[in-house]
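Only a single protein chain was left out; the remaining protein chains are all shown in position.
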């Protein structure tokens, strides 16, 4: 079936013709470029008229893909297709699966911005709003956006900021001048702070093992930390360090294993259990220093998500992961920047929830971890392969 | 304060004198070997009489350490010290923190074997039994073993089996003849099967990505898999593969990214949600092949533990981690062997619960992961740095 | 200065407009697409007319880049610029630096194919031929191709073969079905063998440590190995294994360290020194099995390049690296396929000399090594992250 579409967007910059070519190959179709007007610069908007010879199903899929790539297809300015969920936690088979890019839906003759944008969600129309919803939160009877007609993605927002961070956009590698990246990041963080913006950290226990906690505590006191997402281990090791000077039984000043120290982390949990919570343990002076101490003292919120490998856990650790995911999602709401420090698990968890326009910096000494996280994210994720302890020390010097 | 102790055990083989020396240094004490009778072979039992000049606290700690190292101290054949927990989830500060080695407690004039042995637990006396209990399960009023007097560890059991697996005991390295290790493992597994033993697998989604699922499914059908511990991802990718031939949108036969395939894993979850559970989806023929299919068809139990990064999740995934940890612990009860395939998170989770006498094999292409897991385990953990897909193919050929 | 050029080639597929855009930004110029005729398919040839507003120097650089990208610029069908080298091992500053793609030079009214194509060479006109020459081999008085006018690159050859190997083209990852790639490779190798083609292996000592030598020796006997490029270590470890059953003192059958075995590799070198060479040691029956034995017995040539870390070395190891590089270059002359097994050093050395049309397969358990090698190569380099021992065992089963 021959169809003619007009498309508009970054046709050259985003390799749109290659995408159409590949799609036609996969869906046994063919295409012809009838007209192509490209801008003077690669960043300019181009328009094209394309003839497609393809099945109906293939046509729908190509439109869906182009939409996801930020291409606007004027001819699709037709109302979205809404279908009703027949059962809790389920949607019709042709449901529209969201990306993390800013998305709009054409409904009742105008474009609505999607609320709570995240990847791998579904779009539910509720009370005159389009809400990006996790599959498990869909209720029978909900109106679900299906197909891709009447859906469009705006990719501009995310890109504009990219220029500031040009240094880090390049391939993931430890062979880079980290100092330059740290300087750029410090400038960025100071700008966000001046505007009373929100900088959320996702942090693993390596922050403590590498000695980065000194700088991190200072950054909390200076007001550069708006919230912390982590797991049980960061808090346990931090409190163990405060109570016994060790982390997993290793003396943090000398690096030596302390005899009997393997028991320290269980004793730390026991101590907090006696107080009732981390905040209570700070209040009754069981805990006298450290990252958790500074967070409590400075009223900075934190969420500790549980995992199958947790000992204890601390009373503050959320072992109900539905609850933990909600608390994480709450924390990153309106974040201007998310900095992920050496924790693949919690970083992926956070990344899954982040819209594409939030600046994201990933720091890990393992290039494989950085690459995995950057790959999952969109253009906004910047990776730094370096020593987290020295990174925090250097970053704090600039703040 | 001068104290004289007599000790008995693998004094030479397990470097006990070096341990005492280091402890004395840490606790500002000194020691003198008054008498030492060593066996003919390094594996023989030796006895020694040691004079310690040390504080009371240091003395208690040294006894504790020696006990944990499997040294018996006849003079400690005195009743254990029991104290009462004053609050749920808490214990007295000098509680005895367990290892994963077989432990006995001297009570009412005789030695009791500890039930449900695992590391980082506490010992609770209940109904005439000594039960290794997680801190969070302690109730106010429980009788808790404190100090280390009246506690001893038997390390023999674990060692005897080591000889069979000698090949793998060596340092973690990819520069090893994996074929030899696979042959030894196959022999071991066949012996366990003949005795109707229990072989539990901990498996990550890499089993599917690397094509290992074909061999793994065969091993399930042949009866070599007594249970599977995993997370949401293994099941989702396995079901995605069955429904769409892809895993995370990548065609498993050609290795190519499939257009629109990013949506497949959400569609797979949606499909299972419609059926209500994995077993229901197998029953109504939504799922027609794969690892989960074989598990259901062959009545092999599995536990999927949730994590903060999970999409969906599937209805079978336990998002309440207390419940998930209980189910994991249940599964490994009486296991003869645990084989961990490319999943650090679930492997650590399982390892935390395993007593030291269960043979454990860890397979991963990343040497850092294998090293981390082997380090956490005790002598029973054997590491293999290799390609999990080829490993399973080869292993299945031998079974 | 405004200039108008007409270009022809894979303008869409190879992102040529993006390249021009980036170049103009770097050289402070601007451009305008006056005309663009694109083919129906992304693989078709397109033509365009571009107006450039740019300095003379920038213009030359852009032409150079487009040429290197395989774009033909009809207006450049003018004789190449030749300048004379004034001193051995030096060339004029604007010399043309070669890629590893098939290159042609326009001279005396016709296009000449460049001989001995390799990357980072210079083009010397000698005896009516254009020879790709290493800088150190340039003699004072040589005629050197400068600038990029009159130079063009043909990229077609390399691409056509890509389809056979489609599986491996994808991103470097251990999460792939290695079995599928091995099957494709075996088919490919058999085709080359049938046509009496040339398959060169670059092999590190890991081939021995992982037990891959059994399969590799078999492949030599079956005639699938046309030549081997390696270093001192492969041969020493192979001969040590033959003489003492160990590799670096580790028993290859049991994986155990052999007491006194650290001395074995020096004893192996001593033994070969007594015979005078590896071939002589095979002849006098000092060496009775192994990779080197099979190479000698089957008259397969090998080159062992020295390195700063070599012990000994063996009499066959070339410690003069100029000589070693020549011998390597000789070996890969007319190769149809090069398979690199777990040796970064020798693989990079070989990769530097390889023209882009030789199929290259890189196998290593470390993804970082595979990524580094694939990045340096051109489209023809296919990476496999897997266990080299199991890989060779499986590959040999298919041959």
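Here the chain labels run A, B and C in written order, and each chain numbers its own residues starting at 1.
What we mean here is this: a residue touches a chain if its C-beta (ideal position, glycine included) is under 8 Å from a C-beta of that chain, and two chains touch if they have at least 3 such contacts.
This one's a predicted model, so the numbers in the text were calculated from it and none came from an experiment.
Engineer: Given that one chain is not shown, which residue among A:219, A:252 or A:381 touches it?
Structural biologist: The single option touching the absent chain is A:252.
Engineer: Which of these touches the unseen chain: A:153, A:234 or A:394?
Structural biologist: Of these options, the touching residue for the absent chain is A:394.
Engineer: May I ask which residue of C:64, C:103 or C:217 touches the chain that does not appear here?
Structural biologist: Missing-chain contact among the listed residues: C:64.
Engineer: Spell out, residue by residue, where the missing chain touches chain C.
Structural biologist: These residues touch the chain not displayed: 22-23, 26-27, 61, 64-65, 87, 89-91, 93, 95, 97, 120, 122, 135-136, 231, 258-260, 262-263, 265-267, 269-270, 273-274, 305-313, 315, 319-322, 324-325, 328, 345-346, 348-349, 352, 366, 368.
Engineer: For chain A, which positions touch the chain that isn't shown here?
Structural biologist: So the residues of chain A touching the unseen chain are 166-168, 170, 174-181, 206, 209-211, 250, 252-257, 365-366, 385-387, 389-391, 393-394.
Engineer: Touching the missing chain, which residues of chain B?
Structural biologist: 12-13, 15, 17-18, 21-22, 30-33, 36, 38, 40-42, 367-368
The rule is simple: only the chains that are shown with their structure count from here on.
Engineer: From the centre of chain C, which other chain's Cα mean sits the farthest off?
Structural biologist: B
Engineer: Between chain B and chain C, what is the gap in Å from one C-alpha centre to the other?
Structural biologist: Roughly 46 Å separates the two chain centres.
Engineer: Among the residues of chain A, pick out those that touch two or more other chains and give their numbers.
Structural biologist: Answer for chain A, listing residues that touch two or more other chains: 22, 368.
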